[in-house]
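One structure coming up, written as structure tokens, with questions to follow.
One protein chain is absent from this view; the other protein chains keep their places.
Per-chain numbering from 1; labels A, B and C assigned in written order.
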Amino acid sequence: MSHAMDVEALTAFLARDFGQVAEDFRVEAVTAEGLRLRLKVQERHLRPGGTVSGPAMFGLADVAVYLAILSRIGPVALAVTTGCAMDFMRKPAAGRDLYAEVRLLKLGRSLAVADALIFSEGVTEPVARANMTYSIPPAR
Amino acid sequence: MSHAMDVEALTAFLARDFGQVAEDFRVEAVTAEGLRLRLKVQERHLRPGGTVSGPAMFGLADVAVYLAILSRIGPVALAVTTGCAMDFMRKPAAGRDLYAEVRLLKLGRSLAVADALIFSEGVTEPVARANMTYSIPPAR
Amino acid sequence: MSHAMDVEALTAFLARDFGQVAEDFRVEAVTAEGLRLRLKVQERHLRPGGTVSGPAMFGLADVAVYLAILSRIGPVALAVTTGCAMDFMRKPAAGRDLYAEVRLLKLGRSLAVADALIFSEGVTEPVARANMTYSIPPAR
Partner (left out) sequence: MSHAMDVEALTAFLARDFGQVAEDFRVEAVTAEGLRLRLKVQERHLRPGGTVSGPAMFGLADVAVYLAILSRIGPVALAVTTGCAMDFMRKPAAGRDLYAEVRLLKLGRSLAVADALIFSEGVTEPVARANMTYSIPPAR
């Protein structure tokens, strides 16, 4: 697939349209398969015990897939998540950022499907996996 | 199933062990099927456009199922989410709280399974559905 | 929701369009929430050890949700399954039929969402749960 938005364009989009969460994330790379997004883990992402919370990991996967879609089709702000399934497999390493590695599996006219593996920085085995489906509005 | 913790005990548990998010939620009822939990929707739960964010709904389902499990087995703080699947079906109504209605489907020695429907207050049709699996630590 | 097809019409549809699997199933009832479908368990549905196989349970949930949709919108043969998530919670009771109890959660113009609980006949606790999403073709 060709690319409609690069790291710089996606970063600007995130800052403008998702100001509230933009500072949590850093777009690391638009990849051949999808995109890599970092969650800059902070106090508010943690659960008691110091592990990254489920909602924070969900948010990472959700934003990562969203940006991966936009990297191919451009700034369609109205794409909406219709479904997700996640497996939480290992405890994230303490004090490290997480990143999501997205694979776009289908980018149809009205529906996109992708999966993401979530890693603690510097650790080989994934912390979680997610698959997400997005509905893409007709007028584009 | 018999109940090990009531609304008051669950509320106290939430305040003590999940201080960071406790103020977002209100335990409405321990029900025959599971539990009902309210998300007191605030600015930080919203996405651009004013809709409740996916991570906020994930968090609501996750905490609701967690508390439903505790209502039956008591304060096992170490139960961990191992999987979830959600369908996002309708846009939440603006300016209204959400609540989750949990059904406990299995409460085994090591694994619990539940589903939850998420509603906007005062609206009949559900906004989202979730199923969650939890691993329960052996020593209890 | 009003009903477009009753038990008799759904049974005839199944026999005509799904001849290969029609004999496995019996439409028990069109319900207020959705539909109840029986899987007449036979040798070919079993795994070693005598338990009903995963694919047979998947098939039961899939056909049950499909028929529940048709019961509301009429014989749209081209609706296709786009996603499913299942939890297998208990071993089905030996030598008993299974049935699926469907709840239609969303029936939109282009997308339907439902869940189903699967039971062994005569047993209170569910064997499995499934949620399914269907894409409905535009021309209807």
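Keep in mind that, in the parts below, a contact is a pair of C-beta atoms (placed from the backbone, for glycine too) under 8 Å apart; a residue touches a chain by one contact, two chains touch by 3 or more.
What you see is a predicted model, and the numbers here were worked out from it, not measured in a lab.
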Self-check item: Among C:V27, C:V41 or C:A56, residue touching the chain not depicted
Solution: C:A56
Practice problem: Could I get the residues of chain B that touch the absent chain, sorted low to high? | Solution: 82-83, 85, 110-111, 133, 135
Quiz item: Can you list where chain A touches the absent chain?
Solution: 85, 87, 89-90, 105-106, 113, 115, 117, 125-126, 129, 131, 133
Quiz item: Going by the touch rule given at the top, which residues of chain C touch the chain that is not shown?
Solution: 17-18, 20, 44, 46-48, 53-56, 58-59, 62, 77, 80-89
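We take it that only the chains that are shown with their structure count from here on.
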Quiz item: Using mean CA coordinates as chain centres, what's the chain A-chain B distance in Å?
Solution: 23
Practice problem: Return the distance between the CA-based centres of chain A and chain C, expressed in whole Å. | Solution: 34
Practice problem: Specify, in ascending order, the residues of chain B that touch 2 or more different other chains. | Solution: 85, 87, 89
